[in-house]
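Here the complex is missing a single protein chain, while all its other protein chains stay put.
Naming follows writing order (A and B), and every chain is counted from residue 1.
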Amino acid sequence: MGYALDNAMVLSLFCGAVWAGRRMRRSPLWRRAVEAVARRRLAAASSWVLALYAAVAALDSIGWHPVLRDEGGRPLRDAAGRAVRDHRGVTALDWLLTPLRETREKTYSAPFARRQFIPEYRRRPDGALERVHPPLRAPARHPLGTDRVGEDVLYQALKGVRTGMLLGLVTTLIVVPFALVLGVVAGYLGGWVDDVIQYVYSVLASIPTVLLVIAFMVLFGRGLPQLCAIMGLTSWTGMCRVVRGETMKLREMDFVRAAEAMGVSRARILLRHIVPNVFHLVVITTVLGFSGRVLAEAALTYLGIGVGVDTYSWGRMINDARQELARDPVIWWKLASAFAFMVGMVLPANVLGDALRDALDPRLRTGEAG
Amino acid sequence: MMAYLARRLAYLLPILLGVNLLTFGLFFFVHGPDSMARTILGERHVDAEMIERWKREHGYDLPRLWNPSARGVEKLTRTIFWQKNVPLMALEFGRSDFDNHAIAEAIRARMGPSLKVTVPMFMVSLVTTVVLAMWIAFHRNTPLDAAVLVLCVVLMSISTLFYIIGGQYLFARLLRWFPFSGYGEGWAGARFVLMPVLIGVLAGMGGQIRYNRTVFLEEIHRDYIRTARAKGLGEGAVLFRHALKNAMIPILTSVVVTIPFLIMGNLLLENFFGIPGLGSYVVDAIQKQDFAVVRAMVYLGTLLYVAGLWLVDVAYTLVDPRVRLG
Partner (left out) sequence: MSGPLLQVRDLRIEFATRTGPVAVVEDAAFDIDAGETVSLVGESGCGKTLTALSILGLLPVGARVAAGSIRFEGRDLLGLPPAEMRRIRGNRIAMIFQEPMTSLNPVFTIGTQIIETIRLHQRIPVAAARRLAAELLDRVGMPDPVRRLGEYPHQLSGGMRQRAMIAMAIACRPRLLLADEPTTALDVTVQAQVFELLRSLAAESGMSILLITHDLAVVGENARRVAVMYAGQIVEVGERADLFRAPVHPYTRLLFRAIPARGEPGGRLATIEGQVPPPTAYARGCRFVNRCPVAREECADQPPPVRSRPHGRRFRCWHPDGGQLRVHASAGQPPQPARAGPVLEVTGLQVYFPVRRAGWGRSAGVVRAVDGVDLVIAGGETLALVGESGCGKTTVGHAIVGLAPVRAGSIRLKGTDLVGMSRRRLRPFRRRIQMIFQDPQSSLDPRMTIGDAILEGMETHGIGANRSQRLERVGRLLERVGLRREMAGRYPHEFSGGQRQRVCLARALAVEPEVLICDEATSSLDVSVQAQVLNLLTDLQAEFGLAYLFITHDLAVVRHLARRVAVMYLGRIVEQGPAGAVLAAPRHPYTEALLSAVPSVDGDGRRRIVLSGDVPSPVNPPPGCPFHPRCPRAMAICRSVAPPRADFGGGHTAACWLHGPDSTPNAPG
């Protein structure tokens, strides 16, 4: 499993974020928006929480294949003399969480427990059976307990962050240029170009999203890349429609008319006048769609068409944990952890999205107090 | 007005055609019939002969779009496209790839149970969200309003799965108000449906109340409300008579679009609570990798959604005098 792609992705995202930050600092609109968001405590807190999640996801995306070593610490070598690398690969997050990762219990244990949750039966010296809860290998070291196969739940939840982030964010980043260009072109040029683009996105949008996702996943199989692809395909239409609508309004504005009367080329008008004035909608749509996609992943994984079995995700955690609630005494920690982490990412995204919308486009205000 | 509606209908038909083509492309060019057969028969113990037999049985032993070995018009008609996809437009869904049952019959049988869940959910949700949104709009800019808004955002941030799992745990296991799951015919079976409806309403409440509230507040800030106040109307009359009627236009039309789609049923709810409706039909088909059923349901779903879009146009002409008489 090569990490080259992941590493490149993280690096380019980072560079992109820095570049975008610089551009925004120069623009008064974005500066004011950031100030407005920072002023609202809830929104500011939300952005910090999301930044934390993003950091975890980034750490989980930088990876390498460690060299396998023997007991003496010397690297193992293969027939040709090259160092043998662990084909499974390890990410920066894994490396940080090594203690959690490497201590596996046998089975369930409650958060911070010292002993196993499931009792075992042992024979006493006098031959009678007794029920004991054997002590854990790493007592009180599992903050969120362990699951059926003894894997640490906190570790699983943290690994799931990357899945959620990728689905929520990266999906849109791939889709944005596409939706932006088509929307702007359709809105500005009108005529048959508009009709064609409208037809294309109407066809796509008419298929109920859930069914289209199902069809896609049934055909292409489970997996995170496929899920990202189909989510991108379905979210493209919404953004394109919004961008097209706004472009059509902008087309009637006097400053666009003035540029046309000046003889400015159409490409330049699109680039310098239209795109900067619709970009805030792109940002708003992205942030607001983020939560929907993360939430959808849980449902889709449950239905069996989400991520693959070897990808960590909160949806998988919920799916695995579904039966646990029926037990007596009930095992709740895996489900609760997935719930908490998921809400912990989606709620700040919603709050931030609202704040951004109020700051960037007062016409779309939801009427939040303040 | 009729001409307008007819024109809107004509606009939607090419979309259906496009969807048909798209699903065809998706289903038959991504996976040829060979790999479909392989998947269904199970990856391992298949040989070419079994594949051919399966294909013959299910009608997939034809070329996809164009049959060069046939004669005349049959070059077009003796193809998978003509045999399998075109009939979809006429609502002939064919037979299942998995166990060869008639899909159309299954749909007819399963429509009822789905509706038993979705229709009550729709009506209860509509009434409660509108009433609650109006009430909170009346108390706008108070701490109560702020608290409810926060609550709505929190409710919106919770996955439907949690509502279902948690709801089932709370209502069925702890409180023992409803049975865990299951389904029964007629009025006696109503008790099986209550919990799914309740959970469904709760899951969608947060977002819908917020949206309705936004619509109400937008109306309240309009000029004609100022005129209404200048006439001497009290806040109650202003909100419930003047603002409400205008606000219902976007709210109703956003809701009307989902009416035809109610037939499809809610996938998660039906799967979880064992309701034998169209939703669980789709879920079963996913698990069995039954492409024919999935294809049919995708098409049916689109058809219903598009019907909903047209219904929105009808609703607008009925409800908004500017459209009716402008």
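To be clear about the criterion, a contact is a pair of C-beta atoms (placed from the backbone, for glycine too) under 8 Å apart; a residue touches a chain by one contact, two chains touch by 3 or more.
This structure is a prediction, so every number in the text was calculated from the model and none was measured.
Visitor: Any idea which of A:Arg25, A:Arg122 or A:Arg272 touches the chain not displayed?
Guide: The missing chain is touched by A:Arg272.
Visitor: Using the touch definition up top, pick the residue from A:Ala80, A:Met262 or A:Val309 that touches the left-out chain.
Guide: A:Met262
Visitor: Go through chain B and note every residue touching the omitted chain.
Guide: 4, 7-8, 10-11, 141, 222-224, 226-234, 242, 245-246, 249, 320-322, 325-326
Visitor: Please output the residues of chain A touching the missing chain, sorted low to high.
Guide: These residues touch the chain not displayed: 27-29, 195, 253-255, 257-265, 268, 272-273, 276-277.
Note that only the chains that are shown with their structure count from here on.
Visitor: Can you list the residues on chain B that touch chain A in the complex?
Guide: Chain B residues touching chain A: 14-16, 18-19, 22-23, 26-27, 30-31, 140-141, 145-146, 149, 153-154, 156-162, 165, 169, 173, 210, 213-214, 217-218, 261, 264, 267-268, 271, 282-283, 286-287, 289, 291, 294-295, 297-298, 301-302, 305-306, 309.
Visitor: Provide the residue numbers of chain A that touch chain B in the complex, in ascending order.
Guide: Spelled out, the residues of chain A in touch with chain B are 199, 202-204, 206-208, 210-212, 214-220, 291, 295, 298-299, 302-305, 315, 318, 322, 325-326, 335, 339, 342-343, 346-347, 349-351, 354, 366-369.
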